[in-house]
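Below you'll find the structure I mean.
Only a single protein chain was left out; the remaining protein chains are all shown in position.
Up next, subunit A:
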Amino acid sequence: MAATRGSSRRVFELFVSQIHWTLATKELRDYFAQFGTVRKCTLPFDKETGFHKGFCWIGFSSEEGLRNALQKESHILDGIKLQVQQQKRRSFRSQYTNEGETDMS
């Protein structure tokens, strides 16, 4: 138990917004995989509408993945530009951890 709390559990997170409705976890995961191993991709869906909320968190397993992704000037997926920034406040995301998460760690 204690071991799993160590540094291996640290995740390097990106906050991605302006995600087109046609994209889902798989597309985002596949896209960001080019920068490093994607550990998690949390894209909250609105259970009332069935559409996602337009933002997600991408967690890389290494800082390098995060850096690579941030170095790219613009991220365009399906012809639409994604807004990508580093996730700073961790507490902010916890309220969405329950929705539509695919966490394979």
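Throughout what follows, a residue touches a chain if its C-beta (ideal position, glycine included) is under 8 Å from a C-beta of that chain, and two chains touch if they have at least 3 such contacts; residues count from 1.
Going forward, contacts and distances are computed from a predicted model.
Missing chain, UniProt protein name: "Leucine-rich PPR motif-containing protein, mitochondrial", from among "Membrane magnesium transporter-like", "V-type proton ATPase subunit a", "Integrator complex subunit 15 isoform X2" or "Leucine-rich PPR motif-containing protein, mitochondrial". Mapped onto subunit A, contacts with the missing chain fall at residues 1, 3-5, 20-22, 24-27, 45, 47-52, 74, 76, 78-81, 94-95, 97-98, 100, 102, 104-105.
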